[in-house]
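Attaching a single structure in structure tokens format; questions to follow.
Note that one protein chain is taken out, while the other chains of the complex remain in position.
In order of appearance the chains are A and B, and numbering begins at 1 in each one.
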Amino acid sequence: MTTTIANPNQRFETSANRVVGAGIVLAICIFLLVFVVNTAMVQEMLGYTRQITARVPTFFIRMALLLTAVAAGLFMITGHSYYKRNKLAVTPWLFLAVGLAFFMVYVIVPIFQSISYSFTKWNGLYDINGVWTGKWVGLHNYRILLDDPNFWTSLKNNLIWLVLYMLAVPIGLFIALFLNQTVTGIRIYKSLFFFPFVISQVVVGLIFAWAYNPEFGLLSEVWGWFFCEMRENIVGNLTRVCSVDPPSILGDSKKATYGIIAAGLWPQIAYCMILYLTGLNNVSADQIEAGRLDGAKGWKLLWHVVLPQLKPATFIAIVVTVIGALRSFDMIATMTQGGPFGSTNVLAFYMYEQAVGEGVGRYGYGSAIATVLFLIMLVYISYFLWRMYQDEKEGN
Amino acid sequence: MSLRFTKLALGAAMAGLFSGSLLASDLVITFDDLNPDKKAAYEAAVEAFKAANPDINVVANNGDREAHKDTIRNALQNDAPDVITWYPGNRMGPFVDAGLFTDISDLWASDENLSSNFNAIKPTMTRDGKQWGVPYSYYQWGVYYRADIYEKLGLSEPKNWEELLGNCDALKGAGVTPFTIGTQYLWTAAGVFDYLNLRTNGYEVHNDLTAGKIKYTDDRIRATFAKWEEMLDRCSFVSTHATMDWQAAISPFAKGDAAMYVMGNFSVGQYKDAGLTDEQIDFFQFPEITAGVPRAEEAPADAFFIPANAKNVENAKKFLSFIATPQIQGDWNKAIGQLPPNAAAEINADDKFIVEGMATLSTAAGLAQFYDRDAPAAMAKAGMEGFQKFMLDPSALDEILEGLDKVQAEVY
Partner (left out) sequence: MFPVPIEKNSAKAQIAYKLALPIALFFWLLPLLAIFMTSIRPVSDIATGNVFGIPSSFQLIQNYSEVFAKTEALQYLINTLLIALPTMVLSVGMACLTGYALAIYKFRWALPLFFLFVAGNFVPFQILMLPVVNISVKLEIMNTVPGLVMFHAAFQLGFCTLFMRNFMKALPFELIESARLEGVGEFQIFWHLVLPLVKPAIAALCVLIFTFIWNDFFWATVLIQEDSSLPITVGVRTLNGEFVQQWHLISAASLLAAMPPVIMFFIMQKHFIAGLTLGATKG
């Protein structure tokens, strides 16, 4: 398909001035970037004192240089006869260059770096000469991992998350069906039901942590109506005395994870709901009518006629729910920090805690945990890509 | 080589464009506390130093404390200041071991004030037989209690374990929970553990434990946990401690639902903010457990260090000598309500907690830095989780101790 559509008037000559000029600009920019511009230089130049205040200006100078370099590079390449002759083969790479470089540096390469860290014992420090202070330990970290009860707790919690988070899919479907009517104001209802998804997980976590609080949360208030009374204590202050203590959901290692998941389900259900609402819009009316004529009703109709048509929505709902479950971090960080005593840890949070939390600095061990999490995720990623590949094949 | 030259030339040209030449003698200091009183005290000390050394161009930086814990790694390796704050004990270990701090043993030896007035704290500033920093402040830990409740029940400050347990019985009888604590962020539980261990086994054993020389399943450590179990049983803690941080735990204390709190002296201000007066609260040293064990105390210190990358080491040393003087140490700590590590410094005689703290620390047989500074961070994390778990479920003790042994074997 890469046939060049040649225009008879097109000339394939190199514009020498343009190539040489842009080349010089490019070389200068790269030279400045690599050898000259750094925080110390900018500090001196702008008269800053040492410390990080000069980082942002340094960054902007660098970015300006980089952009100039990219522009010059583009100019240089498009001026060359090679480009003019192979336009359709080269152009996509020009479009891709910046984005791909970015993505490689920040996403793809780090994956492999992390995996390589997982074979080391390292606290994240370089010595004064910039020499790495870690050492290679082979599979040692993984062996320790197998023997670490906290790791198994985290893994188990990840599984609980995966399983229970899936509830978001049917509940979301249920609410979508409930809302899939045309009465006045339904659009506002739909948006309000969707609302929790837009709120940051940190805020959701705070809201639920407060609701669960055994002293003055929503739950303990309700509890208080049944089991508690106010009494005066020894110094004459009113204090609450309960015949049965209110449940301390986040303080109890057996309940805390479920408490967090319940909080996490709230926005996730909203997400699944909106996916299904959109899916329901596209359900074919004819098929439903046909189903009805065949005598299908209620659950049967839902299961045999509607759900098959909602398959794309279900697929996406499951994918985002799985990813959401495995990424759970924000809620745990706001609600329990993995506590009590690590019982609500999941791999994502445990990794963070081991690697950088409170200066723990077990980079190698943390990377090993991250690698395990990555491998679990890879199963889903592969499945997703495989599905996409099937669609692409059909599409073309 | 030519590259280097070009770089210099370019840099110089650019620098020349924007600023005049720098003074010959600089000193860049990085401090890590933005709390208004702490910040003011630091700035006052810097001003005093400037006045005493007009030829030195001092640049004083300050940043957030929590952020500093992360940024210091970067600062020590890249653009290091000449003086930087950090914690002594094992917390300075990784940086010392990576060669990122300057050895200042010569300063400790040659400066008379340093060599004579800092004996109690010198061991915590020492690693591999060398000194690495100069402390500017520390504070005591102990038991803060509701004097009014004690008085109402006719109780007195306990001198030993039995008396403490007796007090607890009396408090429980009156419907008061003996101890408040908030273990959500774990470290508060370590304060209790440290004291139980220091009183049961003494400073040496405690130090060996945090240095990884004794296992957690050691009988001596088990004895500590046995005392703790006794404490949980007879001196119960507030039941919802796992969902409270240390400040939230003040609420039952202020309301009078709980009567005692094992805490550091920095908490006094918070008690007063919660509405308690000087008459309602008081302090006692954690009571004796094993008779005859010399009384060691918790006294976390803050200190200044010289990064190995420092450009003006002589000026940095001058500054460290300066902030070690009795005058500066006294003024500084009066301003922030803490204690001067310099034994010759003056303290604020109007603050009963400070007076009592000075008496407690200056007569202590040893000073611990607090569990999460004495033990390496990864060990401390696991240990403190174990303590919290133990407080919630004492029957899991064996499992906890064996788990800690595993971590210990890995971390050290």
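Just so it is clear, a contact is a pair of C-beta atoms (placed from the backbone, for glycine too) under 8 Å apart; a residue touches a chain by one contact, two chains touch by 3 or more.
It should be emphasised that the depicted structure is a prediction, and the values quoted were computed from it without experimental measurement.
Asker: With respect to the chain omitted from the figure, which of A:Val202, A:Val241 or A:Ala290 is a touching residue?
Answerer: Only one listed residue reaches the unshown chain, and that is A:Val202.
Asker: Looking at A:Val107, A:Val131 or A:Leu146, which makes contact with the chain not pictured?
Answerer: Hidden-chain contact among the options goes to A:Val107.
Asker: With the missing chain put back, one of A:Phe12, A:Tyr82, A:Phe95 or A:Trp152 would touch it. Which one?
Answerer: A:Phe95
Asker: Among A:Gly23, A:Pro170 or A:Gly224, choose the residue that contacts the chain missing from this document, as touch is defined above.
Answerer: Checking the options A:Gly23, A:Pro170 or A:Gly224, the one contacting the hidden chain is A:Gly224.
Asker: In the complete complex, which positions of chain B touch the hidden chain?
Answerer: Interface residues of chain B facing the absent chain: 34, 63-64, 66-71, 74, 78, 245, 247-248, 250-251.
Asker: Tell me which stretches of chain A touch the chain missing from the display.
Answerer: The missing chain touches chain A at positions 1-2, 5, 7, 9-10, 38-39, 52, 55-56, 58-60, 62-63, 87-89, 91-93, 95-96, 98-100, 102-103, 105-111, 113-115, 117, 124, 177-178, 180-183, 186, 189, 191-196, 198-203, 206-208, 210-211, 216, 218, 221, 224, 230, 240, 266, 271, 274-275, 278-285, 288, 298, 301-302, 306, 312-313, 316-317, 323, 326-327, 329-330, 333-334, 347-348, 351-352, 355-356, 363, 366-367, 369-371, 373-374, 377, 380-381, 384-385, 388-389, 391-392, 395.
Note that only the chains that are shown with their structure count from here on.
Asker: Any idea how many Å lie between the Cα centroids of chain A and chain B?
Answerer: 37
Asker: Touching residues of chain B toward chain A in the complex: what are they?
Answerer: Against chain A, the touching part of chain B is residues 3, 6-7, 10-11, 14-15, 17-19, 28, 30, 59, 61, 69-71, 73, 75, 77, 79, 81, 91, 94-95, 98-100, 146, 148-149, 152-153, 174-176, 183-186, 239-243, 251, 255-257, 308-309, 372, 377-378, 380-382, 385-386, 388-389, 392, 403, 406, 410.
Asker: Show which residues of chain A lie in contact with chain B when the two form their complex.
Answerer: 35-36, 39-41, 44-47, 49-52, 123-128, 130, 133, 144, 147-150, 213-215, 233-237, 239, 245, 248, 250-253, 336-337, 339-342, 353-354, 356-362
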